[in-house]
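Every protein chain of the complex appears in place save one, which is left out.
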Amino acid sequence: MTTTSVPSSESWLEVAPLQARDALLGLLPESLHWIASSVLAIAVLVGAFGLMFAYLTLAERKLLGRIQNRPGPNRTGWAGLLQPFADAVKALTKEDIVPRDADKVLHALAPVSLVALSLIGLAVIPFGRHLVAIELDAAVLYFFAAGAATELSIFMAGWASRNKYSLLAAMRALAQLISYEVPLLLSVVPVVLVAGTLSTTAIVAAQGGWAAGFWPHWHVLTPWGFSAFCLFMIAALAESNRSPFDLPEAESELIAGHLTEYSGFKYALFFMAEYFGMAALSAMAVTLFLGGWQAPLGWLEVLPSYVWFAAKLLALLAGFIWIRATFPRLRIDQLTRLAWKFLVPMALLNLANAAFWSLTAGWSGPLQAVRWAVSLAAVVVPFLLLSRSLFSGLGPRVYRYAPS
Amino acid sequence: MIGKGLLQGLAVTARNLVGSYHDPDRYTTIEYPEVKPALPEAYRNFPFLVAEKAEDPLGTLRCVACQICEKECPPQCIYIVMDRDEKGKARMKPKVFDIDTSVCMSCQICVEVCPFDAIKMDQVFEIATDERFNALLLHRDQLAKTNTYFHQIHPTEAAEVDARLAAEKKAAEEKAKAAAAAKAASAKPAPAAPANPTPPPAPAP
Amino acid sequence: MFDANPAASPSARVRKVEPSSFGFQPSSVPPPAGGGGDLLEISLGPHHPSTHGVFRMNVVLDGETVVRLKPVFGYLHRNHEKLGEGTSYLGSMPYTDRLDYLNSMTNNWAYAIAVEKLAGLTVPERAEYVRVILAELTRLLNHTCLAGFLMQDCGCSGTPLMYAFRERERILDLFESLSGSRMMCNYQRFGGCRVDPTPAWLAAVAQLVDRYGPFLDEFEELLTGNEIIMARTQGVGRLPAALAVNAGVTGPMLRASGVGHDLRKVDGYGVYPRLNFRVPVGDHGDVYDRYMVRVLEMRESISLLRQALAALPGGPVLDPKAKQRGLRPKAGEAYGRIEGPKGEIGFYLVSDGTANPYRYRVRPPSFVNLTVLEDLCLGHTVADAVIILGSIDIVLGEVDR
Partner (left out) sequence: MSLAFLALALVCVVTASAAMISRNLIHSALLLVLTWIGLAGLYLWAGADFVGFSQAIVYVGGVSMVVLFAVLLTRRQRDEPLVLIPEAGVGRVVAGLAATFWVAALLVPAMVVAPLVQRAGPGPTLTVKRIGELLAGPHLVAVLVVGVILTVSLIGALYLAAPVTAEDQPEWDNGGTGRDRGNQEEPS
């Protein structure tokens, strides 16, 4: 955690986490403070996100259930609230099966490295006004560098299992990563361009305030920002292997893909990593586009900043689940085609759009309307053209009836 | 416009999410062990044997061990041995009546072919057991259930059966009476049930 | 994996794949996963999540593209036809429930028609209408389930399947309250039906029919316009009309290929000639057409149900003279067929005058439609093979018998 001095003007809820940290550190000798502070930050992050993972699995199953008009898990504890712990006990007590021909080292290493890599990205996310584990100038870069190797772990899992389904999953994971890393990064560049910084705290700070008193300066509320947000979320879905891009897992095609030969706690670790990855990318999206911990309206700032962050994060995660409940899966060639023929060109055009937005920051009055119109057109027109070419030859059909 | 279908789909799932909280037409789950499903009257499961009296179920079985059901049972899960006295004369009662419920496919053909309305379909479906062989082979004493029970589970059908049996009995008695009046006192009384099984009457709706 | 000549063209590589390599050879240990060879042989099934039962597809992949596919079945073989020769005519009726266990009502009907032809029985008017009602309910049930399963194969996380099953349950409830069993109805009899439907039951059917249209609207809203589904299914698994006809494909699959052949029109069995309905046909013969033709058929079924309910006459539902037990038809043969939800379901019976059929043979639509599986899948990816199999609409109880 940062050691910025606590402003006294803020509400006690806002500063409560810092005071708790200081109180804990006060129990230790001065010489241990630097390490204790880091350990505390790690412990809080792992604890909070671990708990969130546990209840996210429950929330996903509940939400999926309700969307499918069934109750979801409701037997363990009140309304199923103990279900995650029952699952954990089950996963821990299950036999850990390693196939005879498997590459044992990689087979064991894959889930561990995946969890670790999914988690370290969280270090640079500002969860609240004063809550960021590490202040980095190149924090955005760090985040994507940390997440770059996650699909490598999936590849390891798939390859080490010595199972043909797993191998196909490994190949798919590689193809997916190569395709989606590019639009993911490209959709972030406009934000960096406009905010003029790679630091996450500075990007959040740049989104503070309101235009005309009610329109927050969040990036998502600009044409280029909305476009970049959508691109980022699509790429994030693919990066975290969530439906409709869950091709490495693809249970109707590859049984469980890279997870086929995993059981017990290793399997649980993969799940944990999936949710950590999902949470990390959503947290990044909140930071980059949704104003981070900023409240949507001035008078809503009575709630502490981290509550706003959590609310936005949970909303995005619910969106992930909602999408999973609704969409079918893409095919691997369609997946890569979508990335290269739609997302990448859109992201590049969006970059130009953001540059225009950045250059015209001084326009006001009627010029402001022109600025919005141009930027909006620069999003809508390429979208229509690109999507039409992407879906050429497809569409609703008219059916005839046999003459009787 | 591309993406419209996707948004429509999201709207449908959202509607169902909300609907599952207030619309019983969408949220149709019955939480089974706590809430028992309402079985329709026609529901059938494994067969049972109808007995007249609860005090002596085995003694008052309607079954006369004619073995028609045994012959007609498609998976051949019924096994019947006629009860005989010391001289080998048939007592018109089953000594052994076994139904292997692990083989039975609940098709109701035994019920349809039975001329004596002696075997009917039960509605007990919670028959799970941890013993695959003996526990699923039901014997005479386990199969015998009273007519009252039959009335409870299939009231319409049971009422019809009772009415028919009563009518048949009355007809038989009158016939016997007429025969007795016409012939001398030495004539034997006719049996309670027709000697030749008639084809099964059309089942009750 | 196969010994492939690196210099060979893809076609030469394909020729290297000999059918003998598909046998059950315990020694053919899977080759190393980490590379080598160009072709990958995968056994999709028999316990694979989307083979619709215990079915196995031995596929040879070039990358993810299917270059060879061999269906392997028989895992659910129950000796159905031979059992039929050892069982009385009546005793085979409950066995037909278990052929295509989703559509026991239509199986019953086809079998009943065969026996009625053999024994020269007539069916009361009311029973004919009841049969139409049940067959069309079965069609709704089958097509709804199929759409759900197909979307599950496409990768939907169960949502369409759950909606489909919710509606299917309502139809099963109706079957249960009429026949006593949800799926194994054993309802048709020679010369009519076993139970006369009560007015309350008919009212429940009318209610279900009224709500089915809106359900289909919502179902289609979720799926039909979905761009991902269009991308996944359009142009995938095209079945040319000529191949469909030559392979004996029937049912919605044939009609999706553009051949308007429907036994309800062609044979005009039952009271179908008196009812008004159209036969939808597709122009492309791909998975999307197969899905859409079924959806359109469901809409026709709703209209058929309305007409049949309105025209339902009174009277008995079972010819009282028709003998059920101990039926001994005169020596001869008969083939009874109807348009089942999956296609032409037919029963061929030969009688030698005894109580058991001398020969008993089923013409199962699933099995015949499955024969074009390889032709449909070649050149597509594994993911497509799965949805092509799903769109054929098989039930392994009927394929393996």
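Quick notes
Order of writing sets the labels: A, B and C. Residues in every chain begin at 1.
Following the convention adopted for this analysis, contacts are C-beta pairs under 8 Å (C-beta built on N, C-alpha and C of every residue); 3 or more make two chains touch, one makes a residue touch a chain.
None of these values were measured; they are calculated from a predicted model.
Residue A:M156 is the one among A:A41, A:A102 or A:M156 that touches the chain missing from this view. When the omitted chain is restored, the residue from A:L136, A:A205, A:L221 or A:V307 that touches it is A:L136. Listed residues A:V46, A:L185, A:A205 or A:L390: the one in touch with the omitted chain is A:L185.
The hidden chain makes contact, of the residues A:A20, A:V39, A:V112 or A:A145, with A:A145. Within the complete assembly, residues 103, 106, 136-138, 141-142, 144-149, 151-152, 155-156, 159, 170-171, 174-175, 177-178, 181, 185, 198 of chain A touch the chain that is not shown.
Please note the rule applied: only the chains that are shown with their structure count from here on.
Because contacts link each chain to all the remaining chains, their graph is best described as complete.
Closest chain to the protein centre (all Cα atoms averaged), using per-chain Cα means: C. Interface comparison, B-C versus A-C: the pair with the greater number of contacting C-beta pairs is A-C. Taking the mean of the C-alpha atoms as each chain's centre, chain A and chain B sit 60 Å apart. Measuring from the averaged C-alpha position of chain B to that of chain C gives a distance of 32 Å.
Put simply, the C-alpha centre of chain A and that of chain C have 43 angstrom between them. In chain B, 2-3, 6, 9, 12-13, 16, 26, 28 are the positions where the chain touches two or more neighbouring chains simultaneously.
Looking at chain C, residues 159, 163, 166, 222, 224-230 sit in touch with two or more other chains.
Looking at the complex, you find that chain A touches chain C at residues 64, 67-70, 101, 159, 161-168, 171, 243-244, 246, 250-255, 324-334, 391, 393-397, 399-404.
Those residues of chain C that touch chain B in the complex are listed here as 87-88, 90-95, 97-98, 159, 163, 166, 169, 173, 176-181, 184, 186, 194-198, 211, 218, 221-230, 316, 318, 320, 323-325.
Residues 63, 66-71, 74, 322-323, 325-327, 384, 387-388, 390-391 of chain A are the ones touching chain B in the complex.
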